[in-house]
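Of the protein chains in this complex, all but one are displayed in their positions.
Letters A, B and C name the chains as they come in the text, with residue numbers starting at 1 for each one.
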Amino acid sequence: MTGTDVQFAICGSAGDGTIAAGDILKRTMAAMGYKVIAFDIYPAEIRGFGKCISRVRVSIEQAYSLKRRSDVFLSLNDAHAIPHVGEVRDFGAVVYDDAPIATIPEGAHISAHIRPAQLPYGASFRQISDKVTGNARARNLVALGYLAGLYGMPRDAFHKTIGRKFATKAASVTQVNVRAFDAGYDAGASVFKLDDVVMAPPPVGADGSRAQMMTGNGATVRGLLDADIDCFFGYPITPATSIMERLATDLPKRGGRMLQTEDEISAIAATIGAGYAGARAATATSGPGLALMTEMMGLGVIAEVPSVTIVSQRGGPSTGLPTKTEQSDLNLAVYGGSGDAQRIVLAPTNVEGCYRCAGIAFELAEKFQTPVIVLIDLYLSNRYETVIPPEVKPFAPKAIPDAAGRSSGPFKRFAFTDDGLSPRAIPGQNGGVHTITGLEHNELGRPADQADNHQRMSRKRHDKLLAATRHPGLTVAKRFGRTGKVDVGILGWGSTFGEILEAMYAAEREGISCSAMKVVMLSPLPVHLIEPFFDDCRIVLVPELNHEGQLAHLVSGTLGRPVVRLDRVTGAPMEVDTILAEIRRLALGPAAGNAA
Amino acid sequence: MNEPLKPVYLDEKLVEIRADGHQDYRSKALPTWCPGCGYFSMAEGFTQSLKRLGREPEDVVVVSGIGCASRFPFFINAYGFHTLHGRTLPVATGVKQANDALTVVAVGGDGDAFAIGGGHIPHAARRNVDITYMVFDNGIYGLTKGQTSPTSVLGFTTPTTPYANGDEPLNPLMMLLAAKASWVGQAYAGNPHHLTDMMAEAIAHRGFSYLHILSPCVTFDKTTRTYKNLGMMVRDLPADHDRRNLMAAMAEATKVDRPALGVFYEEERPTLADVMDGIAERARKGIAAE
Amino acid sequence: MNERPIRMADDLRSSRSESSADVLYSEDPRDVGWVQRNIPCQTACPAGTNIPAYIWAIADGDHGRAYEINREANVLPGVLGRICSRPCESKCRHGWPGNGEPVSICSLKRSAADLKHAGHRITESLYTPSGKRVAIVGAGPAGVAAAHDLSMLGHDVTIFEREREPGGMLRYGIPEFRLPRDTLKIELHNALRLGVELKTGVSIGNGPGEMPLSRLRADYDAVLIATGCAAAIDLPLDGDELGEKIQRVGNAEYGFDFLLAMHRGEPKKVGKRVAVVGAGFTALDCARVARRLGGEEVTIHIRTGEEYIPVTKEEIHEAKREDIRFLGLRTPVDLITDEKGDLKAVRFVQNRLGGWRDNGRRKAVPIPGSEFEIECDTLLIAIGQRTVHDFLDTPLKLDRWDNASVDASGATSLEGVFAAGDYVAGASTVIESIGHARKVAAGIDRWLMGRTRRVRAVKTTPIAGPRRERSFDFIPRQHMPVTDISHRCSRGNQEVESGYDESLTAKEAKRCYLCNLAYQIDPDNCIFCRACIDVAPKNCIKMVDGVDIRPDGSYGALQETNEWNRVGAIWIDNNECIRCGACFEVCPTRCISIVRKEFVTLDV
Partner (left out) sequence: MSAGLHYVVIGAGSAGHGAVTTLRARDPAARITLVTMSRLPFYNRFDLPRYFRGTTDWRNLLAVAPQIYDELAITLRRNSRVDEIDGRARTLTFSHKEVVGYDKLLVCTGGGGHLPEVLVEYKSLMHGFATFEDATRVARALPAKGRVILLGGDMIGLDLARTLIDTGHRVTLVAGEFTFWPHRIDAAKRAELLAALSRAGVDVVTGRTPVAIEAAAKPARRVIFEDDSAIAGDVVMPFFGSMPLVDFMLGAGVDMERGILVDPRLKSSNESIWAAGDVCQIWSDELKEYRFLHGWKNVRLMGELAARNMTGAAEEFDVTADFAIGIDASGHVQSDFWEQ
């Protein structure tokens, strides 16, 4: 990391505008040409009491994860912020409101908890907001303006972002927010700042004009759109809702259709119905929704209907931790449902990966005639990274099955073939008329419960998917760092891989011989790439955000090789230091401890 | 417009306020609804009506689904069950089946009731389970931050209906009347006294009682279903309305632009428990259905 | 609620938009207690001026009405608007911690007087002549205020004044740069023109050409003595308890005599180095006059410290700007003279601070052996004034401070003789004198008529909606424009403070929180949704369990709670409330009402 690398953390109560302030900050920084990675934590409550934290890391080079220690910490609610003051580094800044509404007991104000080596900055955000807007609700903008003023960031870059953010509202809304921002800016700029946090301008030539601040969800939407989807059906659920909301806005513009159905059961049903009818159709949900959908997912497998389901995981089981991240739906995605219902599961590791996986999922779904799940998680859904979208759509256009010209006999929708892929037809096509069902069926699609048939059909549905691991244009697994024999290998998936990379590089700098591999395709598993990695590593560590070591079990069980598990279910992303400590321990230790 | 109010010694009420006792039906925790939310009115009405009916907290079970309204049991001092989205009525039916002596109240919002849970309503109604179903209808999804609900008005613009809602809103009263709910009433969050009267009557009714409560969402709907708009729209049922006349109730229920407050329909017929008792009785006597 | 079928007397405040049907009058202690606790400025005012009402009128642009509201309590608003000691402002809710600075109540009073319409007419409701005659001795603030009230009540009043012009200390004590004489003249005239006979140049006393008190008692039904404090308190020096040395030294003088002589028209001079001893308005006046008379090095010597002296901060600041220096912790103990007998220096002893005195000020304790000297050319002593009684031919009973001893109605030990103002209280402020004189006037009326004719009650008026906007709370206290420092000494009589113009007045008037408005929530209609708490700018709306009841039946502290099952009501704490109206606007069930509560005088 060279030059500017500053992580801001904004902490407040839901309703304080914490997330909104972080949003404006990161969009502005990206537009200026910085690389940004950001993540928001917010509660299940609507307003009033829950804690929100927006962390924004601004750097010259793209970072892989958020820093454990923020450089600048802004409190919009001291009760929530006090437990987090410790995350600010020495000589980092703690910014807070110094005019509470009523007297408070000792220790209730954040300034009581600032460490001697941290730098306190207080300003009366509430009063300033009250003064310039008539109420205290714009105090988040005042505080953001204060940060911008304090660190000398360009005022007009923020104005542009604010203008865009409130473009759909009345002009007065933008004006009020700009006024609040400016009042805060003036206050911040007039403060004497010490030079411990420096926001050096982005390098000359850094062009933010094409860079976009995208969340995993945003990139997923962009991927779906670039794959030219026709239909989307959804039902609101955290943290997937924003995919649907964005599509609600953007999809109709391209002649596509977004429908909010009455439930997930209905959403996946409609998606499969549309897929059957030849459309590129998708739905998006989270673990609980996926659980509801598994019955319908089984129908998709057995009836060999293409569909794409985006699943953003959150803490579970059941309603669990709706606003916390976790990687515990791997088993549900890979195995969930009644019967043997293998489907394709992709797990991107960063925001750009979300884009690629969402798009390429349709190629796979259509080619292999099966449901495809893109498995992300809340941390990836909601975390922002700077992305430069490709200028040309990188995905293959929709494969229209052509059943026309088939001369004689009934259409064998499920004909046995060498690669297991049967001819397909869609309603409206001449000569392809057939019936599909959720019952086990024969080549024609008619119900058939003979033992031999079920055996053959089960193998067909399984074996046809193996070729997916070599699908062109898709990175199903990739090794990072040192090549050849290493002491410690780290195998990871999904959002956690950013932290794994940072930890791996840190360990390498400490002289530990190590290497990392990301597994993007979880089902079917790309054994041909993972096996050589195991051969090169003395010991393999699998860090993941679930309690049961779901990937560890999957890989270990598939390959029959031992791994060391590192499981965390705190609701928060895994910390780089945690992984690094484990790498150190393994590098020192003689052999695997708790092999799966 | 606010009219001047007659000055009174409100302080006197403050002195005696604790003697009221309806606070005993509240939990200790403060509701987390947004300030100004109409659901506060319902919590207030509910505790007042339990007090009025003399039901002991331990004899009351409140069952809910998912949503802002379904937070309700958390703020009530009674047995509560916060179940899954839309699955309120099956759970409540199970509770009532297990113990007829309980006062069982199912609560939910309009999304929980008429979207995911819509399939359950007709069945709970026609079986005449002796429970009270109170739907807090603010015409929006509050907990997921402002999407349309089945009762959102035509043209309502939300994140999921950026080009305006084109789905005809559902008429819950018609739906419930059609499903043969044996007590159907309507109240309004901005009229807390009437709301309390309605709740008390609904809970006292023997059979499946459905109370529809109109409320604004002060956070995500600042344009359509506001206190101001609702306040101007609502009216009383005509003084001569015959609550035994289903057609008259239907006729009043169709007047959606001027929602009426009061009891639309009421009938007495065997409850699910009665039917179960009847089946049990016939079974004991060895009478098989033909 | 104690309602009486009574007619309104001098209630000038009913506004056109309010229906009189909803207005209630009450003497209930809950109402009386509410007004006393919630309108701190009015409670602090010795004359009980209805401050929120007059500032409200100013905010409405009706300066004339504001002036009349002032006149109800104090017949000299234009005068007090300039020189009042402002006990109200230190109590102003706007000055409470976290709220900013107090409203410039006094300056607004002046604005009402200065800015009222040129054609403004004074409103007085007169009683039928009673046939009773009252003599008043002394045309100072107390005498004039009592004369005004008594003549309004239908009595024939005659004032006897020793000096050539009425006004007392206002005319002969306060320098013109603080109080222009035109203003004084007009307001005195207004106060006395209801038929009061003013006899100036007439001394009451036993000497030749003087009018004896016994004559007055014979000729009038009642006599009121309001001669104030007519002599300076002697400065005791070491070995010279009565400070007789001061009389012998050429250039040392009592400030009281100095100012009196100057205002009588005698030419006065000071040297280059002027030392003033004392800590009140008179001391500051002496120092500032000395600067204007050519004093170059003017110092004020005080026994304690600047923080403890009974003078407004503004006055101290202006004095310092005029290059007057304050020197603390010292008491003069001797005068050093040259061979001609002229003052050369003052010897002081260093003090330390002692305990607190009953009046809230500090004791000063001299430190033995710590004497030092300050050279000066003129010494002015202004350590206070005292009453004199040698003009009486029949002795009165005096209290232990040698002031007239009176009962609550102002009656002295002599039948039919009353006393008011500084003559009773010792040296106090103008507003205290006026406040006391009006009480005594009521006492005289009761004595003359044999019954109580007027009572104080609380009037409660429903108000349609908030009168303020939140933005008003952020208007800063407006600075009083003052004349340029460089011109002050050359134009000695020019008024230093030039008064707010229309725009400053309007701004300052908006700042008033209108504490006379009571915001109340009806718990019967409240759904406890806390929308009001959400918009409240302060910690002013609370969830409460109940309320304390004071022994007098009024309500005391709120018992707050955060436990939902204990919340009996959501309640507006009128002590914290700044009457912004935000809660009123947001309440979904319209359970918040606003009423105005204020003291009025009613006929009985």
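In the analysis below, contacts are C-beta pairs under 8 Å (C-beta built on N, C-alpha and C of every residue); 3 or more make two chains touch, one makes a residue touch a chain.
Not measured: the values here are computed from a predicted model.
Engineer: Any idea which chains on screen the missing one touches?
Structural biologist: Those shown chains that the absent chain touches are A, C.
Engineer: Please pick, from A:Ala112, A:Ala206, A:Ile400 or A:Val433, the residue that touches the omitted chain in the full complex.
Structural biologist: Going through A:Ala112, A:Ala206, A:Ile400 or A:Val433 one by one, A:Ala112 is the residue touching the chain not shown.
Engineer: Among C:Ser214, C:Gln350, C:Asn565 or C:Thr601, choose the residue that contacts the chain missing from this document, as touch is defined above.
Structural biologist: Reading the full complex, the residue touching the unseen chain is C:Gln350.
Engineer: Tell me which of C:Ile136, C:Val157 or C:Leu329 is the one touching the absent chain.
Structural biologist: The one listed residue touching the chain not shown is C:Leu329.
Engineer: Going by the contact rule already stated, which one of C:Lys320, C:Lys397, C:Arg456 or C:Arg491 would touch the omitted chain in the full complex?
Structural biologist: In the complete complex, the chain left out is touched by residue C:Lys320.
Engineer: For subunit A, enumerate the residues touching the unshown chain of the complex.
Structural biologist: 90-91, 98-100, 102-109, 111-112, 114-117, 119-122, 192, 194-195
Engineer: Considering the entire assembly, which residues of subunit C contact the chain that has been omitted?
Structural biologist: These residues of subunit C touch the chain that is not shown: 97-98, 304-305, 307, 317, 320-321, 323, 328-329, 350, 352-353, 362, 367-370, 485.
Convention: only the chains that are shown with their structure count from here on.
Engineer: Look at the interfaces B-C and A-C and say which one is made up of more C-beta pairs in contact.
Structural biologist: Comparing B-C with A-C, the pair joined by more C-beta contacts is B-C.
Engineer: Distance from the CA centroid of subunit A to that of subunit B, rounded to the nearest Å?
Structural biologist: Between these chains, centre-to-centre, one finds 39 Å.
Engineer: Could you work out how far the Cα centre of subunit B sits from that of subunit C, in whole Å?
Structural biologist: 62
Engineer: From the C-alpha centre of subunit A to that of subunit C, how far is it in Å?
Structural biologist: Distance between chain centres: 71 Å.
Engineer: What parts of subunit A, by residue number, touch at least two of the other chains?
Structural biologist: Not one residue in subunit A touches at least two other chains.
Engineer: Multi-chain contacts only, two chains or more: what residues does subunit B have there?
Structural biologist: Expected reply: 33, 35.
Engineer: Considering the complex alone, what residue numbers of subunit B touch subunit C?
Structural biologist: 2-11, 13-15, 17-18, 20, 23-24, 26-31, 33, 35-38, 40-41, 43-44, 75, 77, 189-190, 192-193, 216, 218, 227
Engineer: Which subunit B residues qualify as touching subunit A in the complex?
Structural biologist: 32-35, 66, 68, 84-86, 115-116, 118, 141-145, 147-148, 150, 159-163, 219
Engineer: Using the touch rule from the top, collect the residues of subunit A that touch subunit B in their complex.
Structural biologist: These residues of subunit A touch subunit B: 44-49, 235-238, 241, 244-245, 248-249, 252, 258, 260, 262-263, 319.
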